[in-house]
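Left out: one protein chain. Kept in place: all the others.
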Amino acid sequence: MCLAIPMRLMERSEIEGVVELDGVRRTVSLMLLPDAEVGQHLLIHAGYAIGAIDEAEAQTTLALLREFADAMVDL
Amino acid sequence: MGRGVTGSSRAPATLLLAHGSGGRLTHELVRDAFLPVLGNPLLATLTDAAVLPELPPGRPALTTDAFVVDPAVFPGGDLGYLSVVGTVNDLTMVGARPLWLTWALVLEEGAPGELISTCATGAARAAAEAGIAIVAGDTKVVPRGKGDGIYAVTAGLGVVPPGRDVGDHRIVPGDAVLVSGPIGDHGATIMACRHGLGSDGLRSDCASEAALVEALFGSGAEVHSLHDPTRGGVLAVCHETAERSGLRIHLEELAIPVRPEVRAVCEVLGLEALSLACEGRVVAWVAARDAETALAAIRRHPGGEGAAVIGRVAERAAGEAALVLETAVGGRRPLDLMSGTDLPRIC
Partner (left out) sequence: MTRHDLLHDRAAVAGLVRTIGDAAARLGRPATFMEVCGTHTHAVAGAGLRRMLPAGIRLVSGPGCPVCVTPVGYLDRALALAARPVTALCTFGDLMRVPSSTVTLEQARAEGRDVRVVYSPRDALAVAQGTDRQVVFLAVGFETTTPTIAAVLAEAETSGTPNFQILPGNKLIPPAMLALVDDPNLEVDGFLLPGHVSVLAGWEAFRFLAEEHGVPGAVVGFAPTDILRGVLELLEQNASGRCAIVNLYESVVSPRGNPTAAALVDRFFEPTNDSWRGFGEIPGSGLALRPEWAHRDASRIPVDLPPAREPAGCRCGDVLRGLIDPPQCPLFDAGCSPATPVGACMVSSEGTCSAWFRHERWGAA
């Protein structure tokens, strides 16, 4: 039961926030992630933010994937 | 007020059952809410049936449609506009030039006047854009709770010009599959409305395809078949066409145009863009050698800028899937019709 999407936190109040992906906005609950900061990318599941995305780690993953992709281009 | 609509629709503040009973109130409703925007010489006679002028040469084409959409007013359109373009597009898909529509409404007691005016104006705008006339109408009012605000039922009459023959019977292996623009805009817009997703860029694509399809025919490309991907989306029309024709259709996921907002709605709600309705797109099957000509003709036409070749037709061997998707990452999977409605999932 795992469908969760990264969306960017645009604004927040005490327990709610507005998140956005490609121009699509949604109000979600921040009850499970009370320290979420505006500007962070959050994982959204069933109307709740369940986790925050570590940008540095995300970049590391993307760099790794670029290596795999480049290895194919060099063939 | 939209392009081509010169009057103004005024609907009663409170819609009563009596507005549907055929007496004075019905007369006022038609006179004030519908005639000012939909009016034309044929409709204005307000008799039991419209007696039409002689049909142009060719084969008559007749279609009917029912429109039930929630919400009835959405970004990019309304039920009135949708009901007209949807009917026009049905005629267009068989190669017919649309001419005349009927427009019947079932209204719910208490339906807001603004809803009725919006839909009447929308229908009028669509009729003007598509170059057709609404020549007969009807209005009924059902008790509160027995309807969903507004339902529309239409019939559309057109003529297929002599020499034109489009249909699945003409599809052959090698044919190119084209779509006239990004997919899923209408379905994503409706689902976003229903589930509290906001977006400035998201709007229904509902529009008449009549002029675009005429441009396609005019290009000289050999057009074999046309379908509008409404309920069930591009997936449904391709699957049904593949099944019906006994052939195999390959779709290329990377070639299928999808707007980022539509993709985002799909990701958030767990939907598939291929299954979402389009109300202003055409899927065309054209002879292989004419694919580029057809594509160029559609792209030149307003509304067709985002057209793309999305697949090919092939022979189908026994035991093979009718519809196959070459996935974005280089895999391959068969596609089938989704059973049941498009329910958002969390799994």
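Labels for the chains are A and B, by order of writing; each one numbers its residues from 1.
Basically, a residue touches a chain if its C-beta (ideal position, glycine included) is under 8 Å from a C-beta of that chain, and two chains touch if they have at least 3 such contacts.
For clarity, every value in this text was computed on a predicted model and none was experimentally measured.
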Footprint left on chain A by the chain that the document does not show: 1-4, 6, 29, 31-34, 43, 45-48, 50-55, 57-58, 60-62, 64-73
Touch residues of chain B, complete complex, unshown partner: 195, 254, 269, 319-321, 324-325, 327-334, 336, 338-340, 343-347
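Note that in this section only the chains that are shown with their structure count from here on.
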Chain B partner contacts - residues on chain A that touch it in the complex: 1-3, 5, 7, 21-27, 44-46
Residue numbers on chain B that touch chain A, as the complex places them: 192, 196-202, 260-261, 263-265, 267-268, 270, 345-347
